[in-house]
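As you look at this complex, bear in mind that one protein chain is not there, while each of the others sits in place.
By written order: A and B. Residues from 1 in each chain.
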Amino acid sequence: MKRRSGSLLAVMAILLGGASAAQAQPQSGIVRPTYEPRYPSRELGAELYAGNCATCHGIAGQGITHPRPGAGGVLGQGPPLRGVGALAADFYLRTGYMPLANPHAEPEDLQQGDRVLLSDKEIRSLVSYVASLAPGPAIPTPDPGAGNISMGQQLFAEHCAGCHQIVGRGGFVTGARVPELQTVPATQIAEAVRIGPYLMPRFSTQQISDAQLNDIVKYVLSVRHPDNRGGWGIGNIGPIPEGLVTWWIAGPLLIGLCLLLGKRFGR
Amino acid sequence: MSSSDALRDPVRFIDERTASAPLIRKVMRYAFPDHWSFLLGEVALYAFIVLIATGIYLALFYNDSTAHTVYHGPYQPLDGQEMSAAYKSVLDLSFTVKAGLLMRQTHHWAADVFLLAIVLHLMRVFFTGAFRKPRELTWIIGLVMLFTALLEGFLGYSLVDDLLSGMGIAIAYGVALSIPLIGGPLALAIWGAPFPGKPAFFSRMYIAHVFLFPILIGTLIAVHLALVAARHHTQFRETPRHTDRRLIGIPTFPGQVPRSLALMFGTFALLFFLGGLIQINPIWLWGPYHTYLGTNGAQPDWYLGWLIGALRLMPSFDVVIGHVTLIPNPFWGGALFPLLVLAVLAAFPWVERRLTGDRRAHNLADRPRDAPTRTAFGVAFLTWVFLIFVFGAADRLFVLFGLNYDLQLYVFRIGIWVVPLFLFFLTRRICRDLQAAERTAHLQEEGEEQAERERSVVASQAPG
Partner (left out) sequence: MKPLRWLLALLAWLFGRRRAKAKQGESGERIVPAGAPNRGAENLVLVLLGIATLFAVGFIVTYAEFGPLELPNELLGVCLGGACLFIALALTVVAKRLVVTEEVEEEYPTENEEEQAKVLEIIHESGSRFTRKRLLVGAATAAGGALGLAALTPAVSLGPLWYTRPLDETPWYRGRRLVDVSENPMVAEDIEIGSFYTAFPEGADQDELASSIVVVRLHEGGLQLPAARRTWAPLGIVAYSKICTHAGCAIALYRKPTFPVVEPHAALICPCHYSTFDPARAGAVIYGPAGRPLPQLPLLIDSAGTLRAAGNFSGPVGPSWWGVRDSKALNE
């Protein structure tokens, strides 16, 4: 009896797990050329683009506004990539937000980071290809060491905390989930600020200069290890975990104390 | 050396000057009915003592001024930033005053635990019917203390002027404004000017928090305890000897005193452990408050979570005639909802008397199952408030578990009515079934004893 229910659970897990994985990945998987060169190259990028990206982003990155069926049964629809530069390509590929099977899938449906489907060589190739489509911004090189953490805190509070939470623990925006920032590397922070991926606003150098961006990056890197001098940080999101501690740690302990000192029925 | 000799002189000293020996003797042998759930109110009292003690310490360091000052302290991410003197004083207390952070955190945990204990105590009193005649006044005083404590806690953490609590004060301003007819003048009177108000507003909060409300709560505690002592505590009917007239319990001395003291030190221990080991309200992470700043995931302390849940659940509408707003939206969730809860709780003793026709005085406590309708109503009402409270955290539930916010909104809008209704009937059924099971067990016992007696009669009559 136990063995039967165990295998039933396994089957369910496979079905459910398989279903969600299938939804996230391009339906046909990553299309790779039969022979991949040793080093990243624009040509490899072009081949990968043709096999995996053109379905939604169109030939030569011109974009597809009206959904049209493409390779692997994917209904293609995507913004143009001409002019987005290495900056955007690097960001979306390294975070794993792209490639995407379903144009309507927003980051809230994805698991950030653990669905990077391309190797580093492939990413570099794709980046150089997309950058070659039209002149666009290069991959930024933020220098958090040069940043001022107090300025970073102020800038983050003014521009970012509303969505990302004051210490970058993520949050909710009507229609989207805002990611937390504890594991984002410095380059990706800078890229995201400049692009404004998905529903995030974009901040150009007019509004946030490169020096200010260094400040912000320094601050965001610091929220990985906030100053928790008061003890166990319990998530650094404020009163919700504090309330849980009150009810589920203090509460049982106090009731236990009363039970110890007072009488129960039948004693 | 005999101990009685050493004490004789002090006892004589006290009685000669205060004439209190008869009173002390009476108090020493006063009876406390014994049940663990009767100790919850005491826990609240001990948390209050910690609040007073740590609060005095904090008040010696806090500066209630909103004057702008620039921070140049050890916490780097705020270095050089402009902030109020109040916020700076709390930063300094947390970083540069030895044991300051411990006292601050213990104080804040004590506030959370104070309200937890009051709520648990209220639930015990409600579900055992201890609010009935002759204890209605005690119940009302308890409710006033509960709502005063809610406000007192809110004021306490708002004094810090950090980003999180500042957003909370803005919402309180919005709720005050939304009260029909008097909202505008009321908010202007309290704040002294449109939000953020005159600098005196912080002084008003401060004085209310460290003086007015503690005096009120302290006095009410004294009256509450005096009433309990005068009428004596309720007791469960553990044996046939426990009746509405005869109270059986443990004497104050030597029985209850060590237990109460143990409970007191145990509560102190818990609060200091929390204050030392688990961080609470790390205000340096939030930064100073400005009206033009906001952070995602801002929440009030747990005991006000029911209000944020109500404010978020309400559908969008103002009561409007033409272009004139009569009742703005926050009124329903922020003002009417808590008033309604208070009114229901306050009116309950009299409503129950009306509905059950029972106007007798009661000194025996009910077991929850002995009053199925009351228990069912209590469960349903608490569930209603609790579900509204849970929705207040729906955005974090979305962030953590991916539960779609819109879906939660619809489910909760229906669920807060359907689930309590369902639980009402289910709880009542369970109580009645438990009662029936007891009766059956009792009858079974009686039946077996009867059969036993008949068997022995027959056996003795059998031909020898």
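Methods note: a contact is a pair of C-beta atoms (placed from the backbone, for glycine too) under 8 Å apart; a residue touches a chain by one contact, two chains touch by 3 or more.
The structure displayed is predicted, hence computed values, not measured ones.
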{"item": "Option touching the unshown chain, where B:156, B:330, B:349 or B:368 are the choices", "value": "B:330"}
{"item": "Touch with the omitted chain, as defined above, among B:96, B:219 or B:440", "value": "B:96"}
{"item": "Residue among B:90, B:115 or B:308 that touches the chain left out of view", "value": "B:308"}
{"item": "Touch criterion as defined above, residue of B:131, B:191 or B:286 at the omitted chain", "value": "B:191"}
{"item": "Touching residues (missing chain, whole complex) on chain A", "value": "65, 77-79, 103-104, 106, 158, 161-163, 171-176, 196-204, 206-207, 229-231, 260-261"}
{"item": "Chain B residues that touch the omitted chain in the full complex", "value": "1-4, 29-31, 74, 95-102, 105-106, 167, 170-171, 173-175, 177-185, 187-196, 198, 230-232, 244-251, 254-255, 258-259, 261-266, 268-277, 290-298, 308, 311-312, 314-318, 320, 323-330, 333-334, 361, 363, 395, 405"}
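As a working rule, only the chains that are shown with their structure count from here on.
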{"item": "Inter-chain centre distance, chain A versus chain B - centres from mean C-alpha coordinates, in Å", "value": "41"}
{"item": "Touching residues (chain side chain B, partner chain A) in the complex", "value": "34-40, 43, 75-81, 94-95, 101, 105, 109, 112-113, 116-117, 120, 163-164, 236, 238, 259, 262-263, 266-267, 270, 274, 276-282, 284-287, 292-302, 305, 393, 395-396, 398-399, 402, 405"}
{"item": "Residue ranges of chain A touching chain B (in the complex, touch as defined)", "value": "108, 149-150, 152-154, 157-158, 161-167, 169-174, 177-178, 180, 219, 222, 226-234, 236-240, 242-243, 245-247, 249-251, 253-255, 257-259, 261-265"}
